[in-house]
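Just one protein chain is left out here, and the rest sit where they should.
Think of it as A, B and C in the order they're written, each chain with its own count starting at 1.
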Amino acid sequence: MSQMTYLGAIGAAQLEAMQADERVIIFGEDVEANVYGTTGAGKSRQAEGDFLQLFGRDRIRNTPISEEVMVGAAAGAAMTGLRPIVDLSYSSFLYLAMDQFVNQVAKNRYMFGGQASLPVVFRSAMFYGLSTGAHHSDRPYPMFMNVPGLKIIAPATPSDAKGLLRAAIDSDDPVLSFEAVPLWGSKEEVDDGEYRIPLGVARTAREGEDVTVVAISGAVPEALAAAEALGDEGISVEVIDPRTLVPLDTEAILRSVRRTGRLVVADPAHRTCGAAAEVSALVAELAFDALRAPIARVTTPDMQIPFSPALERQLYPTRETIADAVRGVCGRSREEAMA
Amino acid sequence: MSQMTYLGAIGAAQLEAMQADERVIIFGEDVEANVYGTTGAGKSRQAEGDFLQLFGRDRIRNTPISEEVMVGAAAGAAMTGLRPIVDLSYSSFLYLAMDQFVNQVAKNRYMFGGQASLPVVFRSAMFYGLSTGAHHSDRPYPMFMNVPGLKIIAPATPSDAKGLLRAAIDSDDPVLSFEAVPLWGSKEEVDDGEYRIPLGVARTAREGEDVTVVAISGAVPEALAAAEALGDEGISVEVIDPRTLVPLDTEAILRSVRRTGRLVVADPAHRTCGAAAEVSALVAELAFDALRAPIARVTTPDMQIPFSPALERQLYPTRETIADAVRGVCGRSREEAMA
Amino acid sequence: MKLTNEELLEMQRRMLRIRLFDERASKMVKRGQIPGTVHTSVGQEAQVVGACMAVRADDYMTGNHRSHGHPIGKGSALGPLMAELLGKATGICQGKGGSLHLADFAVGSLGESGIVGSSIPIAAGAALSSKLLAQDRVALAFFGDGAANQGGLYEAMNLAGIWRLPVVFLCENNQYALSTPAATVTSGRIADRAHGFDIPGVRVDDGQDVLAVHDAVREAADRARRGEGPSLVEVMTYRFHEHSEGLRLSTDYRDAAERDAWLARDPITLFRERLLADGVAAAEALDALEAEVADEVEAAARFALESPLPEPEVAFADLYTDPSAAEVAA
Partner (left out) sequence: MKLTNEELLEMQRRMLRIRLFDERASKMVKRGQIPGTVHTSVGQEAQVVGACMAVRADDYMTGNHRSHGHPIGKGSALGPLMAELLGKATGICQGKGGSLHLADFAVGSLGESGIVGSSIPIAAGAALSSKLLAQDRVALAFFGDGAANQGGLYEAMNLAGIWRLPVVFLCENNQYALSTPAATVTSGRIADRAHGFDIPGVRVDDGQDVLAVHDAVREAADRARRGEGPSLVEVMTYRFHEHSEGLRLSTDYRDAAERDAWLARDPITLFRERLLADGVAAAEALDALEAEVADEVEAAARFALESPLPEPEVAFADLYTDPSAAEVAA
C-alpha cells in the first residue's frame, strides 16, 4: 500500500496494463508530453511513469485534434487485435465523436452478430467547478448511459480509480471512463499490486440506517461530508457509490433503500434524463413498497455552465444541498435540525 | 378542417411558415426532390406542396451529406437573421452533429450572455419498427433532453404535428422535432388555418380515474389502445401525451397522478436515462404522497435494434405491454383481468 | 499488372455473383421476402471487384449501405449473406445486421455501415493494428461520392497520412447521392482532395473497366504494404438501379441520355467481350461460368428462404462479450 492521488492511480492502472500486455496502446492529443499528468506519477521525462520513455512512440501516440477519427480508429483497432486506451482529455470533447461512439463503438458487436469484440477504453476528465466555462465543463455520462453497448465507469476514490480502470482495460467490451477533475488531488492508501474492481459492483461508502444517498463521482465526498454532519443531527446516512454506471449495481441500491426507506440521489450531471433520474426510476419501480418519503434528486440544474465563479459555484451538488435534501426526505427542516 | 396525415401536417406547417416569413428556409439532404415527402402533400413537382417550385433554390437547398456543417451553419444563420429549418432525415444521423448541437446550438445564447438568439428547427424522423437495422432506428431524444438550451417536440397526432411544428418555427430558441415514422400515415381532421400549439403544454389524450399513462410519441396510440382494452376490464386509464419533452409540462403530469395515484410511462426510447426515467423521477419526487403503487416504465430495453422483424418486433412498447404494466400497478395479473 | 487467366475468370465470377445476387435480392424485395430495403451494386461490379481483387484475402475492408458487393467481391459465401438480408438465423450476422450491416470477418470484412462515411475511421484503425501487430495487411475503405463530403474522411486521410497507415480510401463515384447529383454538392474533384494531405489521389475515369480499377487499387495497396502510407482512389461509375429497391421518386434527377450511355457500358458484358477477345476463355466456358454462378445464387436464395427465423431471445445476446453485463441491460 502507498499513498496515491486519484490522478496517480489513473496513471498506475495504465502503467500496469501497458506492462502486462503489449497490445495496450495509448493515444490522444498531447499524450507524449503527458500534458494532463494522467499517464504518470510525474511530468518529468526522467521519472518513472513517463510513458513515452518506457513504451516508445509506437505505443504512446500523439494524435491530431480529430476526435472523430480518434474514436473510430480506436474501434477499428480494437476489432482487429489492439487494446487501445484513448485519452480524450476533456469530457466536453466527446460530442465530436458521438457518431463513432453510438453508431460504431456501441453497435458493431451487436449488429455483426457477435463477430466483433471491442476491447477499448475511452478516458475523459470532467473539469467542472473550475471556471473553464460552458465549453469545458460538461459531465455528459447520462447521454452515454442511454446508449446500449457501452460500459461506463465513474470512480470517486484513488483505489477505485486504479481498480476500475484496470478492469476496464481488461474488459473485452468498450468502456468509457469519466474522471472527475475536482477529485484529481484526493489521496488515500492504495494497493500497489495489481487488482481489479469488477464493473457493476457498487461500494457502500458509509453505512447508515435512516436514508440512502446514492452519490456519483464528485458528489461522493460531498455526500460523505453531508452524512458526517447529519450524523451529529441524529440522522444516520448510508452512502452508496455505484462506481460503475453501466452496468449499474441495481441490487445494491435496492437493498439499501429497502432497509432505509428513503433515497436521495446526488449527481453532478444535468438534471433532466440524468443518472439521478435513472436511479430514482429504478427505486420507484422496484422498491416502492419500502419507500417512506419522496425521492430527492440533487443535481446540477438544467443550465449551461457559466464562467464566473460567482455564478458557477452554486450549481453543483454540495454537502449543504445534499444535507438539505436528506433533511427534506427525513421530514425535517434545516431549522429543526439546527435547533 | 380537413383530413390530414401526420406527414401531411408536417408539410402543411412548413408551407405556412415559409409563406408567412421569407427568412424561413429549408435545407437538408435531398430536400429538393422531397425524398421523404415531408415538405409537401404530394411528391409530384406539379402538385401544390412542391416546395422547390413554390420557393425556389434559394430557400429550398439540397446539402451535401455533411451533418456537422449543416447543423453548425444553421446555428450561424439563425444567429444572423435567417430562420432555418434543417431536415436531418433519420434521427440516427444527429450524432454526427452532436458537437454543434451541444456546444454551439444549445450554449451560444447562454455563453454570450444573451447576445445571440437561435431561431432554428432541426427535424428528424424516427424510423423504428421498420427493419431498418441498428443504424437507422434510433430514438435519441433522451440524450438531447439532458442538454439545457434545446427545446424538444415529439408530436403524436397530425393536429399536434402541425401546431407544434409551427410554434417551433416561430420560436426564437432552437427546437428539435422528433417525428415518429410509424405515425406518418395516421390521419385525423386538422384545422386548415394557421394555429400554434404552445410548447410545454401537455395534452390529455384520454381521461380516466384509476391510473395515469404518460405516453410519448409512437407510444401514444398504443397507450390509447391499451386504455380502451383496459376499460372493458374496468380499469379507467388517463393518457397524457406531453407532446413537448423540453420544456416538459410537469404540472399536467403531477395533476393527473395526484388524482389517479398510479403511473405508467410508455416511451419508445431506450430505458436507461430515458424520457420515462425523467417522468418517473419527477413524480417520485413531487407527487410521492399521492402514489399508491410502484411507477412502471414500458420502454425499449437497453439493446441495440436488430434487423430481423422476428427480433425487432418485441422490443418497443405495445398496447399489450402497456396494458400489462397498467394491470401490474393496479395490482392485477393478466390472468385475473382475463377471468 | 499481369493477371493469370484464373484470376481474370475469378474477376468475372465475382462480378457475376454480385450482379445475380443483387438482382435476386431486388426480386425478393418486390415479393416482400426481404424486410426493409436493399441497395444494389448493379452497374458498379467492376469498381467493386477490381478493388477487392487488388487486395489480399486477409486484407481488411469496410463498406457502406451499398453493401452486398463488397463482401461478395472479397470472397464471402453467398448463403449467409442472403440469409442475413432475409433476417434469418443463419444470416452472417444472425439476422441482427440486415442488408445495411453485413460483415464477414472471415474474409476481412469488418462491416458495412448504414451511416454514410462512418466506417472510414474504422478502416484507419484496422490499418493501425496491421502496422503495430506487423500483420502486413491493408485496409480498403469503400465509400460513395456523397460520403466524400463527410468530415471524418479528411480526419482519416490526415491520420493515415502522418502515421503512414496502410489504407486505400476507395471512393465509388456513381455521380449521385440518392437524388443529389455529386456535381451540385461537391466542390472540386474528389481525387484531388488527397493532394492537400500529401497523399496520392488518382481517379479511374472508366470504372466500368475492372482491370483499370484493379490496377489503380493494386498500386495503392502495394504502396501501402511497402509502408509508404495511404492513397485515395476515386472510381467513376454509375448505378443501374434506383438508389434503393422499391424507392420511387417522381423527380427525374438523372438525365435519360446520360443513363442510356452508362447502361450501354455494362461492366460484365464489357469484360466478357474482353475475355473472349483476349482468348482467356471461350464463349462456352463463360456461359458455363454464368450458369454456375446462377446456380450458386439460386442455392443461396433457397438456403435463405428455407432457413428459420432467429429465436426472439437472440435479440438479447451479443450486446456485450460479458454475459453478466448483458443480463443487467435486459
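In this section, contacts are C-beta pairs under 8 Å (C-beta built on N, C-alpha and C of every residue); 3 or more make two chains touch, one makes a residue touch a chain.
What you are looking at is a predicted structure, and each value in this text was computed from that prediction instead of being measured.
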Touched by the hidden chain, restricted to displayed chains: A, B, C
Residue of A:Leu88, A:Ala134 or A:Ala215 in touch with the missing chain, whole complex considered: A:Ala134
Sole residue of C:Asn149, C:Gln208, C:Ser244 or C:Ser307 that reaches the chain not shown, by the stated touch rule: C:Asn149
Touch with the omitted chain, as defined above, among A:Val35, A:Leu54, A:Val201 or A:Ala225: A:Val35
Which of B:Leu82, B:Ala229 or B:Ala293 contacts the chain that the document leaves out: B:Leu82
Among C:Asp58, C:Asp198, C:Asp295 or C:Glu313, residue touching the chain not depicted: C:Asp198
Chain not shown, touching residues in chain A: 29-30, 32-33, 35, 43-45, 62-69, 92-93, 96, 130-136, 301-304, 306-312, 314-315
In chain B, positions touching the absent partner: 23, 25, 58-59, 61, 63-64, 66, 68-82, 84, 99-100, 103-104, 108-117, 148-149, 151, 171-173, 199-200, 246-248, 250
Touch residues of chain C, complete complex, unshown partner: 149-155, 157-158, 160-162, 184-190, 192-199, 201
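Heads up, the rule we're going with is that only the chains that are shown with their structure count from here on.
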Chain at the geometric heart of the assembly (C-alpha centres): B
Separation of chain B from chain C, taking each centre as the mean of its C-alpha atoms, in whole Å: 35
Sites on chain B at which at least two other chains make contact: 92, 96, 133-135, 301-304, 306
Touching two or more other chains - residues of chain C: 91, 93, 95-97, 101, 113-115, 118, 151, 319, 329
